[in-house]
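All protein chains but one are shown in place.
Entry: chain A
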Amino acid sequence: MLEIVRQPWPWYTSGAVIAFVMVLLLFFGKSFGFSSNLRTICSACGAGKRVQFFDFDWRAQKWNLLFLVGAIAGGWISATLLAGDEAVQVSQATIQDLRQLGFSAPDDLQPEEIFSLEALFTVRGFLLLLVGGFMIGFGSRYAGGCTSGHAISGLSNLQWPSLIAVIGFFIGGLISTFILLPLLF
């Protein structure tokens, strides 16, 4: 049993569990949306004193911060107790394309070229993560949600705004993939 769990999970089991988590949170009286946590963190750090957007009762969002803590713990459990062969089985076409940019074939979940400490201590590596993260935080709040809030919760509730947001996610993603990454690497 544990052997099966340790292997990479097929997409349909993953999608089903994500839907289950969303429904679970609905039955807990909450809604699934991860990026709200970033706003909550700003507020908990005292940003509400300066900026009205953060002036709300962040304690009511404590449940979501607990969900965040659980997500970190889930990552840790996967990396230790449930760790399998961690090399990602991406398609040959992707490996070929990335090789042209100077990325070696995956031997882990994340590429050394971006996530190793050597890469982090270069100007390019540091700025890629910092600016990339900045756009994730700015963009998800501007759009009122991220992948969980729009692509999963929003689309499940047949919300047109979420579809527009998801189209935006892809416009940005394609620009990064086909224009920015080749410029950077």
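The working rule: a residue touches a chain if its C-beta (ideal position, glycine included) is under 8 Å from a C-beta of that chain, and two chains touch if they have at least 3 such contacts; residues count from 1.
Throughout what follows, contacts and distances are computed from a predicted model.
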| item | value |
| --- | --- |
| Per UniProt record, name of the chain withheld from view ["Transporter", "NAD(P) transhydrogenase subunit beta", "RNA polymerase sigma factor (Sigma-70 family)" or "Ion-translocating oxidoreductase complex subunit C"] | "Transporter" |
| Positions on chain A where the hidden chain makes contact | 5, 8-31, 34-35, 37-39, 41-42, 47, 51, 53-54, 62-64, 66-79, 82, 88-91, 93-94, 97-98, 106, 109-111, 114-117, 119-120, 125-126, 128-144, 146-148, 150-162, 164-177, 180-181 |
